[in-house]
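The complex appears here minus one protein chain, its other protein chains still in place.
Showing subunit A:
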Amino acid sequence: MADSNPFNPEDWLEAQRRYWDAWMDMSRKAVGSGGEQADWSRALDQWWQAAAQGLPQGTAGFLEPMLQMGRNYFSMAEQFHRNSGGQEGATEAVNKWLEQMTEAFRQMGTGSMGGKDMNAFWQMPLDTWRRATSSFMPMPGDFMQALRPAARPPYGDVVQEQLDRFLSVPGVGYTRESQEQYQDLARLAMEYQQALQNYQAAMARVGMDSVERFRARLEDAGRQDKPITSLRALYDEWVDVCEEVYGEFTLSEEYARVYGEMVNSLMALKRQGTRFMDEAAESLNMPTRREVNTLHRRLQESRRELHQIRSALRELQENQAKKGDEAKAGAQGATSGGSGTRGRSARSGGRTTAAKGASGSGRTQKSSAGTATSKQTDASTQTESKS
């Protein structure tokens, strides 16, 4: 039987090894000559394009997040490496890297996208939001991007003002209602884009705060004589700081507000889009979402009632059976002259079915694991009893 894996590991590994050897060789030469520096994140992209062709279907998609992180990591290494070449030391390289990030965050705050890979790291919450919501957006993402209000005055405000005026023109004539609906849709789209932009601007500020705290953290490490000795340690420290600053921000009132506005404005836009779709479906004599919702609601209500009726019926039947049993027992008692006894059967949701599959009798053996922990008294494990 042929190997079902089309991916030939040995050839592939050898090919990728050669590829990276060549890149690293070039990078080393560049450092020595002071010539053009290596673009490692681009190298990773090119390598990935070639490598992905040999991978089984489905694997490539799974690896994408890892590659995305690899790009960010490589980008950080690249900047660090570039700046620490020649006469400049590692400290200077970090300072430059921090300055570049501050600048990138400043641009991000104005709505433009600087420093693609580094910003990709910081854009993760927003980027994931766009991906998560893309499946239920009424319009493609690029279209939404085009509606983004111009960010900076003086032109931004003027453009915004003109758009607002245009969207406020009263509808007239036969298509009045339709015109107003389109105006509402455009307004809601702009509100959503504004909310997205506010979120992005807030995150950019958090990014700048992170840079400052990172710098302070490094200086503190310097005072304590705890040097950072690897790129990965530097990256991990950076992630820790980012989480710390982000975590504080997300507990602020400002975050709750920008988050709420982003969700609410998207929902308002989506609802307006659904109205349009419903009208289109109705005009084609097709079921609308509104109608399907009505059907689902009524169906669920009927099912709920059905369960209640079944439950009431079962109770009635049981009561009746119980009375029958009592009457029978009474009759037997009268016939025999003795006193009747009533066994207690398990009550089971109104049913008296005998146990099935029950574990039954007494317990003679107990798992050793079952005696382990509730009496532990070490610092990390506490049990506390009110009884």
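Annotations
We adopt the following convention: contacts are C-beta pairs under 8 Å (C-beta built on N, C-alpha and C of every residue); 3 or more make two chains touch, one makes a residue touch a chain; residues count from 1.
FYI, contacts and distances are computed from a predicted model.
Hidden chain, UniProt protein name from the list "Thiosulfate/3-mercaptopyruvate sulfurtransferase", "Ring-1,2-phenylacetyl-CoA epoxidase subunit PaaA", "Poly(3-hydroxyalkanoate) polymerase subunit PhaC" or "Potassium-transporting ATPase potassium-binding subunit": "Poly(3-hydroxyalkanoate) polymerase subunit PhaC".
Across A:Glu99, A:Glu219 or A:Glu291, the residue that sits in touch with the chain not pictured is A:Glu219. In the complete complex, the hidden chain is touched by one of A:Met267, A:Ala280, A:Ala321 or A:Ala334, namely A:Met267.
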